[in-house]
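Yeah, one chain of the complex is gone here, protein chain that is, but the others are all in their spots.
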Amino acid sequence: MKRSPAGAAKNLVSYLLLAGMLVFLLFPFYWTFVTSIKPESELYGKTVTYWPRKATFESYTRLFSDYNFIRPMTNSLIVAASTTLVSLTVSLLAAYSFSRFQFKGRKFLMTLFLTNNMFPTVLLLIPLYAIMRKLGILYTPFALILAYTTFTIPFSIWLLNGYLADLPPSLEEAAMVDGANRAQAFVRIVLPVLMPCIVATGAYVFMTSWNEYTFAVMFTNEANRTIPVSLKNLIGQLGVEWGMLTAGGIITIVPVCFMFFFAQKRLIEGLTAGAVKG
Amino acid sequence: MGRKRNPWPYLLVAPALLTVLTVVFIPVVNAVSMSFQSYDLRRPSRIGFIGLGNYAEVLSDPLFWQSVWKTVVWVGVGVGFQFLFGFILALLLNRRFFGRGIVRSISLIPWVTPGVLIGLMWRWIYDGSYGVLNDILLRLGIIRDYVPFLARGDTAFPAVILTIIWQGIPFFALMILAGLQGIPEELYDAADVDGANGVQKLFRITIPSLRNVIFVTTLLRIIWVSNSVDVIFNLTEGGPAYATQTLSVYVFNKGNSLNLGYAATMSILLALMLSSVAVVYLRRIFRNQEAAR
Partner (left out) sequence: MKKVFALAVVLSMIALAVAAAPKPVTITHWYWADNPKYSAVMKEMAADFNATNGKGITVVVQEYPWDGGGYSETLFRAAMGGGGPDTSSAKLTSTPLFVSNNLWENLDKYINRWKDKDQIDPALWKTMRDASRTKNVFLMPWTTQVLYVYYRPSMFKAAGISVPKNYAEFLDACAKLTKDTDGDGRTDVYGFGMRGFRGGHEPWGSFIQARGGTFADFTTAKAVAGMQDFIDLFKKGYVPPTAPMDGFNEIIANFKSGKTAMTVHHIGSSTGMIDTFGDDVDAFPFPGAEGKWTSMGDTENVMFRSSKNKDAAFEWLAYLAAGKGQITWCAATGNVPVSKAVQKLPQFQSSRFMKVSIEGAPFAGIYPVLDTTTEWISTIWPNTIAAALQGKISAAEAMKQLQTGLYK
């Protein structure tokens, strides 16, 4: 890397750009936090305050003491983590097949998966509820895991297929020439290089199941409610529980960011793994 | 290899296919059949086959056409800017700098935020009486009096679009960032030797190498955004005066009114429109993949 005044200026521009983006992306989060620690009288005050005159963390204590927010958080985590695991495994197999084999019906099947998500779920709710009931998994986490897996598989397949298609097949072919079979070549060569993309796709699946409301309200009861439903319970006919709602939002967001902080390290590891073997 | 067909590709696809078919096959067939019936659950005694009656009614509904137009803008502008900003953010996050890990994870926040909260928070930010956006714009001297952003026909739609842009940037940033990791460093080194500048490298190496990822992510995002309801619904419910009613919100409203035949018809038309967009993409994607083989 050369260091020049032009390079420094370019660096500055990119950091300013990054800073600007972060302000746009993070300001609503900041505002959610500020709202969660403002007393209600200050929310509707004559002037908008950017930091509460009198900060209160009462909403956070209430959320856990009166509202037992740990439970929906655990439920959401179980559902989202299981969905991610199942959906990724199944999608990875299918995506590998689509990207590495040429077979009859390949394009048809790929297109079929894509059309799956073109249909608004609001129309499917009654029959879906009936199916979950017949399967005997209604009001258990399995109902949501099955529903979310179904609706994340198509996109996951497509995403993974896209990444796999960008990876040169020569990588594993070389390994196969060396005597490894297809499965070994996949696990040893493709999987490490693909890790960043698996993390990204996994994040997509996780977020989708973490934030979903429509299925969650139909397929769960109080024992296995997830976060979005619990949050929505705070909006009644007599107004919005601003404090608890925003506090709940913050508490929902922070652990996921924390998890991703560790997951994103894989984004770099994938690169080095690929560099060594490629 | 004989002429015997290799079973492996089918076996690998089978688990995904079976899961999807178990869950959605019956409901989707059911929805398609509803579009050919007078299927209003509020009037169950009148349920029956009416051929293309729903289609005729939908196609002559001015609100339907208005919603189609809104959807085009919603998707075009929404996904367009999500991609643009997401791409830039991915490039920035791919540089090495102190605290990159933290910045990467916090820039995902919009995507982590539950839809319920997104709608409510942005509604609160846009609020015409106590909203922080009004306060900021007023302090900057851009406006002279508070603007009821969501109550006005001309500002409500841009406001909801801004929200979906905000929500979708991290998706593109993350997906493209992941794709960037697969580009071999040697390509850039070779370009440096040729004396290429940053922009040239971007267009000659980065974008071509990400071709598939870009195609796939934009296509998926188009499908996702055109079907997304919760941001608009939690912000405006499609109002005021249908100013923010995209086709999917219209379907959602009709579906919640339980006029399912009408909603199903509109959904099928939406799916057809999406398919026609998808076909263009799919041709390119399949051609790219064949070329790479």
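Letters A and B mark the chains in the order given here, with residues in each chain numbered from 1 onward.
Operating definition for what follows: a residue touches a chain if its C-beta (ideal position, glycine included) is under 8 Å from a C-beta of that chain, and two chains touch if they have at least 3 such contacts.
As the structure is a prediction and not an experimental result, all values here were calculated from the model.
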Hidden-chain contact residue, picked from the options B:Pro15, B:Gly53 or B:Gly239: B:Gly239
Touch with the omitted chain, as defined above, among A:Leu18, A:Met118 or A:Val229: A:Val229
Missing-chain contacts mapped onto subunit A: 41, 43-46, 62, 66-67, 125-130, 133, 138, 217-218, 221-222, 229, 232-241, 244
Residue ranges of subunit B at the interface with the undisplayed chain: 41-45, 127-130, 145-146, 148, 150-153, 156, 236-243, 245, 253, 256-259
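Basically, only the chains that are shown with their structure count from here on.
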Centroid distance [mean C-alpha coordinates] between subunit B and subunit A, Å: 15
Residues of subunit B touching subunit A in the complex: 5-6, 8-10, 12-13, 15-17, 19-20, 22-24, 26-28, 30-31, 34, 85, 88-89, 92-93, 95, 97, 101-118, 120-122, 124-125, 129-132, 134-135, 166, 169-171, 174-175, 177-179, 181-182, 184-185, 198, 209-213, 215-217, 219-220, 223-224, 227, 229-230, 248, 251-252, 255-256, 260, 263-264, 267, 270-271, 274-275, 278, 282, 285-286, 288-289, 292-293
Touching residues (chain side subunit A, partner subunit B) in the complex: 10, 14-15, 17-18, 21-22, 24-26, 28-29, 31-32, 35, 43-45, 47-48, 50, 90-91, 93-94, 96-99, 101-104, 106-107, 109-111, 113-120, 122-124, 127-128, 131, 146-147, 149-150, 153-155, 157-159, 161-163, 165-169, 193, 196-197, 199-200, 203-204, 207, 210-211, 213, 227-228, 231-232, 235, 240, 242, 245-246, 248-249, 252-253, 256-258, 260-261, 264-265, 267-268, 270-271, 274-275, 278
